[in-house]
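One chain of protein is taken out of this complex; the other chains stay put.
A and B label the chains in the order they appear, each numbered from 1.
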């Protein structure tokens, strides 16, 4: 084991076990309390009125009609909105967005809040909102990528990706014996977590209490506090469960601030729960992109250049530029690499991070372009990828901290039966006459760490309590983090009380970037280590302990006992050590972030390979994904059962990206015409068949002490391209936009 | 007319006065009867998160006006393990990791209970997928859901299996 790894614990007693979710019982009995499940006494219901046009001005509202409706208590418009202490156009944190909170009568996108109704009942507030009957001065909306000027920008930490160039791309193009130059488009997509955004807010003096789903509790408190002129520590946020997040619940948006404002204005608790339709507007989305990929190879199929230019849509008032072109960095061994980004301002809500932001859209285009290149070369797509396999990070030459991609390719291809694939498209039919196609794509995702803190307390009875403000949006933090914590303390899982989901706990950072288990887990691991270290000092100094004087040898902890390292004959029970020390508790703290020297020395990514089979009805051009095999290597897997669910989930998101999800704007008014679940297609159970996930073993001594990379997002990457490529293989038709529609296949 | 209804809710007879005829069963449960286990996902009958059993049959509680339920027998997720013992479907959902965030789970479970009671899907995965397709899961735990319904169906009907053998 490398000496970077903290060796006070033995993995495998808890970590690595496929235990069921610790919050499972709460979730199957209805006992898991989501934000809107809270109904404090005297709560008022808040409903905001969304703009039904995308660009223009509100000219009239029937406030009197709404006020007259029985049960309506307040009608808030830009004319009477109480002031905020922080300007919604500011960016108080690095990750803040500008938003609308009834500053003025301008409409910048459809779905923007233009008024707020409060009522004694939800029914009254809802009807009051309808009665406002807004009238508009309508300006021509811009919702397509060519309806406004394209621009470039200076990079910024969040939302404005930097361009990256390695080598000489022009020389790479000039040297190419074969090349492709293709442009792919991806549609706007909306997160649509099953739990719509919801908040219950109440004030006590200048202290604010919030029940709301949050992927980043500490940052959310700081963000909200800014707008109300209070210190962040005055905000108490409870977010024990999130009904899905997918990136949309990390940064507070306008509706949340309006609900908090309403609570302060009325002196009563206020509940707001967005409707499904309201999920298509002020709460972020994956912006549409157009990506041009120019690839060149030498005569043998080695990439001389991989040149990826992305155009991403953002709003008229803020920048979140989907960093799609970055997906071409770090994966294939090209002689030259270039990723550039430009943007266009449209009359849409500001996009934001949505599961694999940049990586998903970028991988979709990249993996299809790679397939087109392989086709041009007359080469098997997997062989082409292996020909360009990067042994070190392309461009920088850094070694990878670990990279089992070759094994992913091999195991995935074997399970799928890839070797039997005909090279030419249109060759396969099933027994019912459906066209069959096989495609593949490489999955690729960075494994970042953020910053997190945790505490651990070993109680006198030998049990422990650990705490960190982690967020579980379904990925399994309640379970996986507790497993890590238990290992760090050398205790069985049921001896460890795990506290999370509350802002009063040590900051666990953000549940995003697939880095939460790695980051919060590392903090818990360090906190446990701190406790064990202190316990060892107590025992070593205690003449009555079998461990007396063994401090220099070091200790390991397991099953509630400390052992002298390398000498199992000498051990002492936690509870006995503490009892002799007077029944004291031992508390420890830990923090975590990526070690800068490790980040400097190694490139760190998770990898995978996805293989797809599609069937296409020759009469109807209806497409169905009939098999998906994904093999992924993502470092240490803390809980195989939950990790598999994450990978399945990511792959189906990829399927949905490839074939289903697209918000469509009305050209005249600019609103989204399919802003509900009967028009915006997310997969249902019958859409999902033949899924297979392979977890490829990978030890990584550098990413963090746990060896954890993260599995939350990688499943989307690779999958979209694999399905697009399979549709080509079935039909011979290259469709260069996602989602692929039936119309795109007609007419052949 | 002062609207009121009588119904049996999770096995208990209830007389409920309604302050507003617009109240749906979903909002009645969540906002007025302190039973928030039933979830609101779309309020339009498009997602199934609000599925409950009415007279043993699954319905979308968001599409059901409370006033139309006079005399009905209603079971919500809170009533499924009322005695503290998990229902076989609940057990199977945990075992098969048939959920992630858990938000659609009450609706999925009530729908699964309804599906099994209908007795037409058996443990055939295609029929289960079709029969569960009114319940959207954005975490897409469908693989586990299908396995869970299969498991629960088998555990609840052991005799039928022997008959078939």
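Brief remarks on what is shown
The rule is short, and it goes like this: contacts are C-beta pairs under 8 Å (C-beta built on N, C-alpha and C of every residue); 3 or more make two chains touch, one makes a residue touch a chain.
The rule we apply is simple: contacts and distances are computed from a predicted model.
For the omitted chain of this complex, the UniProt record lists the protein as "Carbon-monoxide dehydrogenase medium subunit", which is one of "Cytochrome c biogenesis protein", "Sulfate adenylyltransferase subunit 2", "Carbon-monoxide dehydrogenase medium subunit" or "Sugar ABC transporter permease". The residue touching the chain not shown here, chosen from B:38, B:51, B:90 or B:105, is B:51. The missing chain, though absent from the display, is touched by one residue of B:102, B:131 or B:144; that residue is B:131.
Check A:23, A:100, A:123 or A:359 against the missing chain and you find that the one touching it is A:123.
In the complete complex, the residue from A:174, A:584 or A:742 that touches the missing chain is A:742.
Residues of chain A in contact with the chain left out of this view: 70, 123, 126-127, 130, 619-620, 622, 660, 664, 673-674, 677-682, 687, 742-743, 746.
Even with one chain removed from view, chain B keeps its contact list with that chain: residues 1, 3, 20-22, 24, 43-46, 48, 51, 54, 57-60, 62-65, 67-68, 70, 111, 114-115, 118, 131, 133-135.
Here is the rule we go by: only the chains that are shown with their structure count from here on.
Between chain A and chain B the centroid-to-centroid distance comes to 29 Å (mean Cα coordinates, whole Å). Every residue of chain A that touches chain B in the complex is listed here, in rising order: 20-21, 23-34, 36-37, 39, 121-124, 127, 192-196, 241-246, 273, 275-276, 472-476, 641-642, 644-646, 648-649, 652-653, 656, 676-678, 682-686, 688-689, 691.
Contact residues on chain B toward chain A in their complex (touch as defined above): 19-20, 22-23, 27, 30-31, 34-44, 46-47, 49, 76-78, 80-81, 86, 90, 93-95, 97, 99-106, 109, 128-130, 132-146.
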